[in-house]
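First the structure, which I've put down as structure tokens, then a few questions once you've had a look.
The complex appears here minus one protein chain, its other protein chains still in place.
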Amino acid sequence: MDSVKDNPILKREIIMDHYQNPRNYNLVDDNNYRQIHMYLDSCFDDIYLQVLINHDIIEDVRFDGVACAIATASTSIMTEIVKGCSIRQADKIIQNYFDMLNQKDYDEKLLKEAIVFDTLGRQANRIKCATIGWKGLKKLIDKNKNDKE
Amino acid sequence: MDSVKDNPILKREIIMDHYQNPRNYNLVDDNNYRQIHMYLDSCFDDIYLQVLINHDIIEDVRFDGVACAIATASTSIMTEIVKGCSIRQADKIIQNYFDMLNQKDYDEKLLKEAIVFDTLGRQANRIKCATIGWKGLKKLIDKNKNDKE
Amino acid sequence: MFDVNKIRQDFWMLQGKTNEGKPLIYLDNGATTLKPNCVIEMINDYYKKFTSNIQRSDYQLAYQVDEAYQKAREVVADFINCQSREVVFTYGATHGLNQVAYGYGLKNLSKNDEILITVAEHASNTLPWYRLAQITGAKVKFIPLDDKGRLTLENVKKMLNEKVKIVSIAHVTNVLGYCSDIKEISKAVHEVGGILVVDGAQSVPHIKTDVKDLDCDFLVFSGHKMCGPTAIGVMYGKYHLLEKMEPLMLGGGMNSRFDASFNVLLKEAPHKFEAGTPNIEAVLGLKAAIQYLQAIGMDNITRYEVQLRKYAISEMKKLDNVIIYNSDADVGIISFNIIDKDKILFGHDVSTYLSKHGLCLRSGNHCAKNLWQHLGTDSTVRCALYFYNTKQEIDKLIEVLKTTTLENCIDAVI
Partner (left out) sequence: MFDVNKIRQDFWMLQGKTNEGKPLIYLDNGATTLKPNCVIEMINDYYKKFTSNIQRSDYQLAYQVDEAYQKAREVVADFINCQSREVVFTYGATHGLNQVAYGYGLKNLSKNDEILITVAEHASNTLPWYRLAQITGAKVKFIPLDDKGRLTLENVKKMLNEKVKIVSIAHVTNVLGYCSDIKEISKAVHEVGGILVVDGAQSVPHIKTDVKDLDCDFLVFSGHKMCGPTAIGVMYGKYHLLEKMEPLMLGGGMNSRFDASFNVLLKEAPHKFEAGTPNIEAVLGLKAAIQYLQAIGMDNITRYEVQLRKYAISEMKKLDNVIIYNSDADVGIISFNIIDKDKILFGHDVSTYLSKHGLCLRSGNHCAKNLWQHLGTDSTVRCALYFYNTKQEIDKLIEVLKTTTLENCIDAVI
């Protein structure tokens, strides 16, 4: 992904693609999915997130809602990255993503396409948009853990 | 009263005398008197004023309450001045007193001992104290007029 | 004469490079306005030269502040043409509306009574009525807007009946900027025996307001939207109504006496509504703000804003990536969206891009969340003008709007 990191045009294309054709979009009507509603009063972003976890594996993630380009693209990218991951792995990826936005050290390889947001941390007022879906996933995973304990 | 006007020691003595021995002090229990309660939240002055009006003549004025030296003395002096006056005359005296405090032209002769407050208008924060009794009388007189109409 | 360049010199914020290192083009005047130096100076004076609490004139300093505080009430009264005892200082329009709903509404409404508002009202002119209805059993009903989103006298009349106890509407709405005919509405409301509450948050700063002429029963507004400090507002009320109203808050400064047997004597209105240490600094600041606006002249302000808005609209109409939702509105608010690739760009993305060029515009639902079904969009970008804005600023806005594409919005962030 190094080529992406230094290529703003490619970054923009990836974000636009995910915004215009969000992956794993639309919710399913299935009680096995856990669902959460995430919204930002400060940006009007408003999404619903669903996750299907089986034997600690994230089998499916879906989302829906009204959101800005950054929120939509970052959530769409997230769904692609974590689908199929174990919960532990997902936790690690999420942590890395937050580290990147907070301008700390992070492991690029884990983040795949999410690397397009590597400089977004400098635009502090948009961090909330870039994390809304990711925070939702984190909450769903944590709930899953708690329910099992 | 010219001698008073230019004699601060005499002024002070008059005020002290009225403060320490207020005239027409204590209320009477008589339904022919009209009564009003006057108080200043900003100074804690709190007085009751009574007036007996007969055929447009102020036959009696009385007061009672807790008040500062300026409020007590100015009210006491007022009771002495207006007792026996006609309502029209009292109105004129009251107006003159207010004019004096507001540093406008006024007729000294009408004010008798009240002339001791001739410079109090310069101490603006105490005008309220020096007028509390006078305003009460004005209200009682006005009420009397209205009731008769 | 109205000279915008001279006026701009009165504003510190307009001197430097205050947004993203760019000269500030502040077009968010519906949210709050910039403050002229005289207001800032007044605040400084209070803190540097005569800090003290009010209501007790024991020493000279306190007396000075007390006098200035009372004087401010007279200045407000003169500004909206009422008696000074009809001016209640609040912490803002929101506080004022809650005070009316609590103090007047709880006492006077009961089951089956009706409260009329519109879907264009701000949250602060909606939620207090929802709650009042819930508590009293009264009903909140919405006066329908016309297809442009305007409130017409006809529609008000259609909804009026003797069950209507309160009608509460904005003089100028904060999303669409339409000005309602308060004077006629007030007549109609009074005919059925109701009272009219006017939310003046977006009107008082922009147009001359005469409560006697409008004959409204209550008017609320906020200082910070008219060059004054934050957390100061005014609730005007006809005195006979204020007399019968219950204060929302109780405490020091608003009572004359009380004892341990639960006897309580409140002060008279307006004082009974001002519990606790008030926003002294901001009351003085509001006075300075009003005097500043009066010196420019409210009519001049309105005229200039209307002109500037016309110019902005005509320029924006030349762009084919802009949808305007309120082309023909009355005062300086322009609600719009940008289209790129046949899709409305999300307001927040647009605002970020504009900000990069020094332009401050707010996007979203602007606290009027009931309006959106009506407009057919979830949110808008709002350009809210004030008298210190210029044609040059509009030109800059137009120039940047031309280049507002999804690509550029994304580039602004990454």
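In this document, chain identifiers A, B and C correspond to the written order of the chains, with residue numbering beginning at 1 in each.
Here is the rule we use: contacts are C-beta pairs under 8 Å (C-beta built on N, C-alpha and C of every residue); 3 or more make two chains touch, one makes a residue touch a chain.
Just so it is clear, the structure is predicted and the values come from calculations on it, not from any experiment.
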Touching the absent chain when the full complex is considered, from C:28, C:66, C:113 or C:393: C:28
Option touching the unshown chain, where C:7, C:97 or C:269 are the choices: C:97
Contact set of chain B toward the excluded chain (per top definition): 8, 11-12, 15-16, 19-20, 43-45, 66-70, 116-117, 119-120, 123, 125-126, 129
Residues from chain A at the interface with the omitted partner, ascending: 39, 41-43, 124-125, 128
Interface with the unshown chain - residue positions in chain C: 12-13, 16, 18-20, 24, 28, 31-35, 39-40, 43-44, 47-53, 56, 58-62, 91-95, 97-98, 119, 122-124, 126-128, 130-131, 133-134, 140, 142, 222, 224, 229-232, 248-253, 255, 257-260, 262, 264, 275-282, 347-348, 351-352, 354-355, 359-364, 367, 369-370, 373
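Assume only the chains that are shown with their structure count from here on.
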Chain A-chain B separation of Cα centroids, rounded to whole Å: 80
Distance between the centres, which are taken as Cα means, of chain C and chain B, whole angstrom: 46
Sites on chain A at which at least two other chains make contact: none
Chain C residues counted as touching two or more neighbouring chains: none
